[in-house]
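Shown here: the complex without one of its protein chains, the others still in place.
Order of writing sets the labels: A and B. Residues in every chain begin at 1.
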Amino acid sequence: MSLLSVRDLTVKFAMREQTVTALNGISFDLAKGERLGIVGESGAGKSITGFALMNLLSRPGFIDHGQIMFEGEDVVTMNDRQLRGMRGNRMAMIFQDPMVTLNPVLTIGQQMIETLMAHRKLSREEARQIAIVKLREVYIPSPEERLEQYPHELSGGMRQRIIIAIALLLDPQLIIADEPTTALDVTIQADIMELLLELCQSNQVGLILITHDLGVVSQMTERTLVMYAGRIIEAGRTREIINDPQHPYTQGLINALPQQTLPGQRLKQIPGNMPSLTNIPPGCPFNPRCEYATDLCRSRIPEISHYGEVEVACHEVQRLQSNDARREVKA
Amino acid sequence: MSSNTMTSATEPSRFAKIWNSNIGYSFRKNPVAIVSMAIFLIIAMSALLSPLLAPYDPYDPASIDIMNSEYPPFWVSGSLPEFSLGTDDQGRDLWSTILYGTRLSLLIGICAVALQAFLGISIGLIAGYVGGRLDSLLMRLADIQLSFSTLMVAIIFLAVTQAMFGSETFNQYAVFFLIAVIGVAEWPQYARTVRATVLAEKKKEYVDSARVLGFGPGRIMVRHILPNSLSPIFVISTVQVANAIISEASLSFLGLGMPPSQPSLGSLISSGFDYIFSGSWWITVIPGVVLVVLVLVINLLGDWMRDVLNPKLYKG
Partner (left out) sequence: MKDMATQPALLEIKGLEKRFDLDQGFLETVKFKGGRITREARSVHAVNNVSLDVGRGEALCVVGESGCGKSTVARLVAGLLTPSAGEIHYEGQRIDDLSRHDMLPLRKKIQMIFQNPYASLNPRMTILQALEEPVRHHNPKYSAAEVRDKVTEVMMSVGVDPTWIKRYPHEFSGGQRQRIAIARALTVDPEFIIADEPISALDVSIQAQVLNLMLEAKESRGLTYLFITHDLSVVEHFGTRVAVLYLGTVCEVAETATLFSNPKHPYTRALLSAVPQLKDDRPNHIRLKGEIPTPINLPQGCPFESRCAFANGRCKSEKPRAIHQPDGSMVACHALEEGRLDADAPGL
């Protein structure tokens, strides 16, 4: 049985005059201990997905319909008490900015011990011991001293480690990490990613990694969802998607990276911008930016369906694949 | 011709733009703001049009008959039909006097705030943008000014001028003295707010960008920073108008403001105060109610505006 099973998740935002759809029929599964990447640019709905999975959306956003089955229970229909029992306990979240997540007026120890005691029947001393163990797991030197420190006394990389330690505190089954290293430097990012990967593998914890960075996804995850304007447009094994993207947007995203072009040459850019949620074009949301768009693309929304190893939402994917094949034959 | 209709169709009028903006929307959704605005507009319009609306001219001694004094308003028995809200102790029609008095109060309030704003914004801009020693100097001056209460400064200043020029000359120029003293006493409010905003705006990249383009400090302050500091200025302006009206009323009540011959709301309340126990309560109570309503609606509008313009609640 899968750990998490999302079916037709639709999130809307009640705006002034109309209701806009921020997530449109998202469906995916996550097995126990599996690592899934959600990739997309700002406005694609990837962060909203993360919040929706924890049922953390606040007004004006709301889950319109859909199902989020987590360990056999539907997160959408849970009441507040059940949600509190789940959040932080069985499903934990790591946010982008470590300074916002940690409470600046409490010491690290207070924050960790409070969290433990809120969810488990433990004495203060037992909770302290667990906190020290967890800090050691994320390679924090002299954890006993860190417990007495305030967040501002620590560096950014250290803070993000502590956030990971807090997320792991109650041995969750699933960690949702929303751009966990965007605020950090590359050398620290590499350390944190390595740590996260190691912890997920050794404890069989599921990971949903939300990021804009294809390089990070490629190194961290087994499967990837690519999102565009509130929809999943491509899903499959990460390696397949990176090496052989099917959807024109995914192709464009990968080709736009500077590594894909010789130095000094023009980068292969995708023209235009992601549509805003209030102004999504009819048909395939990507059609105004797509070089392969046809009349069908401009009028009908493509369903996501299997093409070989991956799932793609594109009317023209077969034509693209035969083009690729022809090109390969020529080469 | 066709291009003209095109542009007019694509570019809505200024009013329509404001009406459809965030401010317009939140105004439409806020009944308190709508009612306050309506009441404020009614008071302001009737004050502005007082020469047309008022049946009598309270400043014209010829139209006043002392024999008409202390008639009650129309709903109390013994009233005269020509004095709908009754008369005051000198026989003036209270309705006319309140209209003229409200006009004076609003005029003094708004002019005093304009003076405060001019002083405060200039000083705040310079202190915030230039920084360093000049900033410390100007802000310590503001602190000193704030450590005297407005009323105390005003009382001393007005008492001294009254003694210097004699009450005849003083009464003639009372409006200007009041505007000057209320305007000068409260400039630090503006200076502090503006300085704080300027310090925040100064760090933004558009200011750096203007500096790299070689613009001078005057241009950067007036063309770039000031337009972006307007929201807090609007918010405190409403509150300050209400405060200035109260200050004026308090000073007039204490006999240091408008003379009884040209009564503002404050001096009207004051003049009726002596008769309150002799039964003529309306001379004090009716102008008092007008004053309270006026200040209340301005403050409610200020509250609404602060909620709308608060950059933490709404990013624009």
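Note that a contact is a pair of C-beta atoms (placed from the backbone, for glycine too) under 8 Å apart; a residue touches a chain by one contact, two chains touch by 3 or more.
Note that the structure is predicted; figures quoted are calculated from it, not measured.
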- Query: What are the shown chains in contact with the chain that isn't displayed?
  - Reply: A, B
- Message: Please identify which residue in A:Thr19, A:Asn273, A:Ser299 or A:Ser322 touches the non-displayed chain.
- Response: A:Asn273
- Note on the structure: Given B:Ser149, B:Ser167 or B:Ser209, the correct residue touching the omitted chain is B:Ser209
- Taking the full complex into account, find the residue in A:Leu3, A:Ala165 or A:Ile254 that is in contact with the omitted chain. A:Ile254
- Query: Mind pulling the chain B residues that touch the left-out chain?
  - Reply: 11, 204-206, 208-216, 219, 223-224, 227-228, 316
- Message: Need a quick check: the contact residues on chain A for the chain that isn't drawn.
- Response: 41-42, 155, 157-158, 185-191, 193-194, 212-216, 218-219, 239, 242-243, 252-254, 256-259, 261, 263-264, 266-271, 273-274
